[in-house]
Structure formats: structure tokens, C-alpha cells
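To keep things clear, I will list the structure first and then write my remarks on it.
Left out: one protein chain. Kept in place: all the others.
Presenting subunit A:
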Amino acid sequence: MHSLTPSLLVDSVSKSYGGGPPVLKNLTLEVHPGELLGVIGPNGSGKTTLFGVIAGQLPPNSGRILVNGQDVTALGASERAKGGIGRTFQVPQSFSDMTVYENLLVGARYAGGLGKNEAVEAVYSILDKTGFDGRAEMRAGDLPLLDRKRLELARALATRPSLLLLDEIAGGLTDDEAMEIAGLIKEVNTQGIAVIWIEHLVHVLTSAVSRIVVLGEGKIIADGAPQETMATPAVRQIYLGMEPELDA
């Protein structure tokens, strides 16, 4: 499986904001087709920045982004969304004046490239899966915060991604709720969508993912199977006394 073209290759990417210090330092990361990858790291280690660079919101200072072997570094965020990268935002960015249903419809019609009727069907099925059944006509801005996080996930799914980037969608949830979301993410993953999942809830991640990448100050400090990765000295040092949760 690993001999296939990677779903995503982050190739020697560096990124700094304005003239500031580098937030990502010559970072290289490979994600294989169908992989479910967890990403952890302390606050400010560059996780969200990495997503911005992958999804095209943030241009890197150097390095390349390859999706299914194609260099997308020069493409804007909307083109990458059409090319199969779906993402959620750590701070929900719902289309607050639109309904839940319309929020999903945007992704299905644009990035998903679906015609009117197909889009409607796809949206219905995602609404049901993500627990918005019956609340589709609610104004997104009127949803409580946790539901807006869930809407982030639903909306990203509506874009029909081949690579899904999830930025702390389970933050603030109870353990049961987090496990439910984890189940949903695993289900999505088994349908062939590669997933990168940033989450501070380490135990939720380790239960769901097959590989964990630990970011520290813009570099990958550990990468591998969950248990082993969490046991490496560098990771233990960061997370010492902070287990099981670092939820901000």
C-alpha cells in the first residue's frame, strides 16, 4: 500500500507569518491513501498552520504540496477544495446567515461539483449521518458552538473530499460525544477518504487512528504507531503530567 502514490506529500515546507519567525520548519509529511492520521502537539506548534498550507489558505515560504502526486502549491484554496481537499476550521466558520442545509449545499455544489439533484441527495445523507436530521432548516448562526463544530465536519464531507483535514472538531465534547465523532470519522475513513485529524484529546485519537504525528515548534518530533509514538522520550517530555488530556 505504501508503494502507491501518497494521497498527500508535504515536501520540505517552511512557513512564517509576515516577517516573523518560522512556524513550520522544513517540514515533510507523507499521508498514504486511506490512512487515518492523528496529529498532536502543544499549543502554537503549527498544527493549524500546517492545515492552512495544505488546503491553500496560506502560501508556504518554501516547499511543495503534492496531492495524489500532483503539485498543487500554486493553486488557490478553492481549486484545492475542488481537487479533493476538505477541511474544517478550528474556530468554526459557519455561513451563519444560511441554514444548515444551505451550508452543506455550498460545498456539494461547488467543491463537490454535483448537479442540483445529486447535491441535494448527497446533502440529505450527510445531514442524517452527522446528526443534523430535523435541524436542516435552522440558521447556522443560531446553533450552539458544539453543533457548529459538527457542522464544520458535515460541510467538509459535503465537498466529497479524498483527503479530509479535521482541526479539533472534538474539542469541548464529552468523552461519549467525542467517541461518537471518532466513530463517524472512522466510518468515513473506511470509505476510502484519507483523514488527518488534529486533536488535543490524545486518548480519543489513539483509539481511532493508525498513526500519530507529533508536532513541536514547527517540526515533526515523532511519527508512528500511536502507542510507540506516545512512548518516545521527546513526546513524553512534552506531555509529562499532561496526560490524558491537554484540552485548552
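Just a few scattered comments:
To be clear about the criterion, contacts are C-beta pairs under 8 Å (C-beta built on N, C-alpha and C of every residue); 3 or more make two chains touch, one makes a residue touch a chain; residues count from 1.
Here, contacts and distances are computed from a predicted model.
Candidate names were "ABC transporter permease protein", "2-oxoglutarate ferredoxin oxidoreductase subunit gamma", "Cytochrome C" or "histidine kinase", and the UniProt protein name of the unshown chain is "ABC transporter permease protein". Although one chain is not drawn, the whole complex shows that of A:Ser125, A:Thr174 or A:Ser210 it is A:Ser125 that touches it. Shown as candidates are A:Lys15, A:Lys47 or A:Arg160; the residue that touches the absent chain is A:Arg160.
Within the set A:Gly38, A:Pro60 or A:Gly107, the residue that contacts the chain not displayed is A:Gly107.
Residues touching the missing chain, restricted to subunit A, are 55-57, 76-79, 81-82, 86-87, 89, 93-99, 101-103, 105-107, 109-113, 116, 120-122, 124-129, 136-137, 155-161, 187-188, 191, 193 (touch as defined at the top).
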